[in-house]
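To start, I am sharing the structure in question, which I have written as structure tokens.
Here the complex is missing a single protein chain, while all its other protein chains stay put.
Chains here go by letter, A, B and C, matching the order in which they are written, and residues are numbered from 1 within each.
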Amino acid sequence: MSGRPVGEVTLSVEAVSLAFGGVKALSEVSFDVREHEVRAIIGPNGAGKSSMLNVLNGVYHPQQGKIRFQGREFEDMDSHEAAAMGIARTFQNIALFKGMTVLDNIMTGRNLKMHCNFLQQALWIGPARREELEHRRAVEEIIDFLEIQHVRKTPVGRLPYGLQKRVELGRALAAEPKVLLLDEPMAGMNLEEKQDMCRFVLDVNDHFGTTIVLIEHDMGVVMDISDRVVVLDYGRKIADGSPSEVRGNQKVIDAYLGVAHSA
Amino acid sequence: MATDIGKLDTFPKLLMHHALVRGARPAIREKDLGIWQTWTWKEFADEVRFVACGLAGLGLARGEHFALVGDNRPRFYATMAAAQCLGAIPVPLYQDAVATEMAFPIQNASIEFAFAEDQEQVDKLLEILPQCPTLRKICFDDPKGLRHYAQPELVPYDRLLEAGRENYRRDPAFLETEIAKGSGGDTAAMFFTSGTTGVPKGVVHTHASLLVPARTAAELEGLGENDVILAYLPPAWIGQNIFSCAQAFVTGYCIACPEASETVMADMREIGPTYYFAPPRVLENLLTQVSIRIQDLWWGGRWAYGYFMAVANRVGGKILEGKPVPIGERLLYYLGELFLYGPLRNVLGMSRVKVGYTAGEAIGPDLFRFYRSIGINLKQLYGSTETAVFVCIQPDGQVKPDTVGPAVRGVELKFTPERELLIRSPGLFKEYYRNAQATSEAKDAEGWFHTGDAGFVDPDGHLKIIDRVKDVGGLADGTLFAPKYLENKLKFFPHIREAVCFGDRRDRVCAFINIDPDAVGNWAEKRNMPYSGYTDLASRDEVYELVRECIERVNADLAGEPEIANSQIHRFLILHKELDADDGELTRTRKVRRRIVGEKYDSLVAALYSASRSVHVEAQIKYEDGRSGIYSADLKIRDAKVFAPAAGKRAA
Amino acid sequence: MLYREAGQFKSTYAEDQQIFPIRQDRVAVSLLLAFAFVVVPAIGDQYWLGAIITPFLIFALAALGLNILTGYAGQLSLGTAAFMAVGAFMTYNFVLRMPWLGILPSIILAGLCAAAVGIVFGLPSLRIKGFYLAVATLACQFFVLWVLQRFGWFTNYSSSGVVTAQQIAILDFPFNTPERKYLLTLGIVVVMALAAKNLMRSETGRAFMAVRDMDVAASVIGIPMMKTKLLAFAISSFYCGVAGALHAFCFLGTVEPEAYSLDLSFRILFMVIIGGVGSILGSFLGAAFITLFPIFLNLVSTGLSQATGVEVSHALISNLESIIFGGLIVFFLIVEPQGLARLWQIAKEKLRLWPFPH
Partner (left out) sequence: MDIAFFVEVLAGGLLAGVMYSLVALGFVLIYKASGVFNFAQGAMVFFAALTFVSLGERGWNFWLALAVTLVVMVLLGLAIERVVLRPLVNQPPITLFMATIGLTFVLEGLSQLVWGSQPHGLELGIPDVPMEWLSQKWNINISQFDIFAAFVAGLLVAVLAVFFQKTRIGRALRAVADDHQAALAVGIPLQHIWAIVWGVAGFVALVAGLIWGVRNGVQFALTFVALKALPVLLIGGFESIPGAILGGLIIGATEKLAEVYVGPMVGGGIESWFAYVVALIFLLFRPEGLFGEKHIDRV
């Protein structure tokens, strides 16, 4: 459960439809996300969860429907603009920059906050140098928060899977986002790593007050840490509500246990 | 140079003096957020002033006790000094102790105020709150995870500091008068002995009894404000506190706090301390790490390492002490210095060590010689909690492997007929807190302190410790039986981590062995011997062979020393589990509790002295994730070859 | 073994992020610079300074430029020589047509022209990747050379198409002797290498590497793809332009299109691959290797021919050279894709951990 009181609706999606050629990934999906909330999106494989996330942060552009974020309305999001407005995300299969160390990877998360032009950086003069050191300090807070001090200067490619997931969370946090989209942050983790990641997600929501939109398969995790859950199946929303409501909903059980679908 | 004790007779006064005289010099550094955060003496003194005013605001008064639980952190030492400013008595407790172990000291000293480092320590204190009604306020430093703790007792450090800043601004004179009230005779701190026997006792130390020996030792070694020491041992142990508090306040040198206990090696290398203290156990682990990593060198590297270490063994110590050495050897040594000893010291972080001490228990001579031979000025020291550590120190010129050096200026030594050592010195403790009976037993009328250690002074005036009086015994045939001496010889081998010898009032010496999982694991992997865990490794015949070889080399050594020749080890077994402080088998500073181990495994001891080749053992084991199960197995017992006394060849 | 790191702790972020955090490295680099600035011009003769060391520095600068584009930003380019040509010709024209400008400003302006050309031929990189981009830069190589030869304005309508570079003089202090030309080149190369290092350890460099490693993730976290790619092209071409100018004025002494053929582009690409893709030091190591290797080959072959009396023809040497270069490229790609810079890094790590293997 989120530590802070859940506030007003900050992000909402109305009747969004997305199709690749003939394949309808999403059809008329609408749901909203409140400030400081931990909002889960669940559903069987291929239900359109990742596509929904990609629509929210502008990687995919829906053919139909509206996205409303902090009062402003959009036909579709531009990923660059989404980042600038404070929507950050992690990827299902890790999208870290293999050629850089952990520290550099997280520092790239802060690029939107650094304003010196390349000439100042080349000469490493006053403002550029100060800016670099200030942001290094902020990144160190995140490294301390995620307890990855001991691998600060190791190239990311050499880290075990669990740590890479944490570094990716760190990079998303570096942008000090208002909304954090997590695409199966606990996929492929053992019990211990899962518990750690749950703790980190809750700490982020509690400590930084970031609204969290979480895609997750592990029902145990979803039930434990999310405030409200939206369930997608074949690109359609079939349930929306608190974890206990959703758990009891017959449609959800059918979707997961695979009852024959109507056309 | 350290000024005379004169009017600067308490910790706070010294602190304020440093803030004036060397305000800009670094007082404390802590590796945090990727760099070494630094507090100068002035900043440190200001922080102490504000915390003191804050604690006064909470109601901490002169003479009251103040518990501190946590690792080496600047705020830990600041809060300790702040309490001393108000005349309160800080009581540091072991941070890795379990909650129940903390209850006794708090009840014993009816402590009302406590300082806890982080959520882990706060949870322990909250757990024992019901048994300690007197505990009113708990200040905590690291707020991580504590955002939703609503208990009224909890006071975050920052709020304490703010309140203190406010109080100090309103009434600065208050604190100056409080500090001025303090005098050398007041109680400065109380340390609970980890004690190898019975209930822990609160050793009360005055400002004088801590500062005088600290200053004497500092002057002996010429320590000054440019020195740096790494504080990595538990601050509740006087062995660490005397170096990171008493001597720091006396000389004004800088204390460096590592980032976390796992990164001590790396932090040691970064900070490069000039003043170093390590109990034998730490030096053993270091040597084991070195030998494991050297094993992985290619054969040429290993050969070179062996060759140059032999050179160092022969002449290293002499060169360190400036004694004459043949020119050929000296050249070889300098070659070794460039390629091996210099880099080895550098990787261990000891390149800048001016003086290093080892104390707490007797150290094996080979282990001691290893460090001196590669050019580290390691010296032996004798002392205890009750004597504020400094009793005997080996001066630079006269360092011998098996003595602890002459007495320090102002310390008198005397022996009882049973060879028990008695000590009188300005560093003696005032008393055991609320335990007059124990105090009278330990300190007799003329002020002599009964150390409980047996020993004698050798011809050059160096004190030589044999063992604990209780443990020193004799074999059935009367020869001296000093278990510690045998155990240290065994522990020099990287494969053996701990050993417990039995032989008092018996005809033969037998031993329990604890293998070192890393070293033996590495040894097993080299012979691609699969093993599942410690217990499985410990039960292997090949491992028994390995241990038997070590024991036989020790026996060969012992054969060469006539007076203890027949205390060679006849039979041994490898314990199925590692001796652990949590099971009460070791003290918090990893010293073996011989009596408890003897009683707990009496069936195994009996088996050792019978003729049986194995013994059945049934024990409760706690697995890593908290579940516990019963472990039952037959421990093998093996004999070790014993050498005829005189004829024993001199061990290399 | 040579490192004594104990005691070198960092108490500020500035210290932690400096280029050479270890004192031994700082000492070594300052000694190297002192040696380069003082000793080399003193002992160097016409042949060594003029024909070996100055070109090495110039090619190192060009390799550095290519490394910024291919090594750090991941955009493959086969048009390095064209950008150098633009630098050379524009400097010549600026000095010719605006003598009041002075040599250094004209070199900078020429570099900016090369940067402009770089941006134009960098535009395709927004839509195409990998080989296709290599082909676009190949087009630039041919097109630029054609324009420089075709329109007389560039060569001031000289009949032979080859123009002698003017004498260099800064504040009318002539740079005509090999020592002075060497020092001028060294000064410029050191300053630009430092600027490149600063660039690569700050935000711009990270953006380049992000685009190289995973451009989709980079754009999602807010790195502007177009601006970053074009900036990479611009900076890289600026470096190549300045290198071209120095190549003409401090090495060849003439400005001619043939000197900037496709073959030169390949040579500089070899320097980056062998030296180390994505490393400032790699550019210098690669340039040193490619410049010194033929000389080494000549020495060996002349030595052999004297010893065995077998006359070694010049053609044979040049064939051997290209075989060995090509073979080394394949060798390095198989054994150590990161090139000499990585071998240097491994050696340094071993020294810091001495006597332990790991």
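Criterion: a residue touches a chain if its C-beta (ideal position, glycine included) is under 8 Å from a C-beta of that chain, and two chains touch if they have at least 3 such contacts.
Predicted model, so just to flag it, every value in this text is computed and none were measured.
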**Asked** Out of C:P21, C:P99 or C:G130, which touches the unshown chain?
**Response** C:G130
**Request:** Would you mind spotting which of A:V59, A:I94 or A:L146 touches the chain that isn't drawn?
**Result:** A:V59
**Fill in**
Among the options C:W48, C:F325 or C:W344, the absent chain makes contact with C:F325
**Asked** Which positions on subunit C touch the chain that was left off?
**Response** 76, 124, 127-128, 130-132, 134-136, 138-139, 142-143, 145-146, 149-150, 216, 220, 262, 266, 269-270, 273, 315-316, 318-330, 333-334, 337
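Operating definition for what follows: only the chains that are shown with their structure count from here on.
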**Asked** What kind of graph do the touching chains make: line, ring, star, complete, other?
**Response** complete
**Request:** Decide which interface, B-C or A-C, involves more C-beta pairs in contact, and give its chain pair.
**Result:** A-C
**Request:** Name the chain with the Cα centroid closest to the overall protein Cα centroid.
**Result:** B
**Complete:** Whole-Å distance, C-alpha centre of subunit A to that of subunit B, is 48
**Request:** Indicate the whole-number Å distance between the mean C-alpha point of subunit A and the mean C-alpha point of subunit C.
**Result:** 42
**Asked** Counting in whole Å, what is the centre-to-centre distance of subunit B and subunit C, each centre being its mean C-alpha position?
**Response** 57
**Request:** Would you give the residues of subunit C that are in contact with at least 2 other chains, written as numbers and ranges?
**Result:** 12-13, 16
**Message:** Residues of subunit B that contact two or more other chains, please.
**Reply:** 34
**Item:** subunit A contact footprint on subunit B (complex, rising order)
**Value:** 32-34, 145, 147-148, 259-260, 262-263
**Complete:** Interface with subunit C, subunit A side, in the complex: residues 57-59, 79-80, 83-84, 88-89, 91, 95-100, 104, 107-109, 111-112, 114, 116, 118, 121-124, 128-129, 132-133, 136-137, 171-172, 175
**Fill in**
Touching subunit C in the complex, subunit B uses residues 29, 31, 34-38, 269-272, 293-294, 296-298, 301, 305, 338-340, 342-347, 349-352
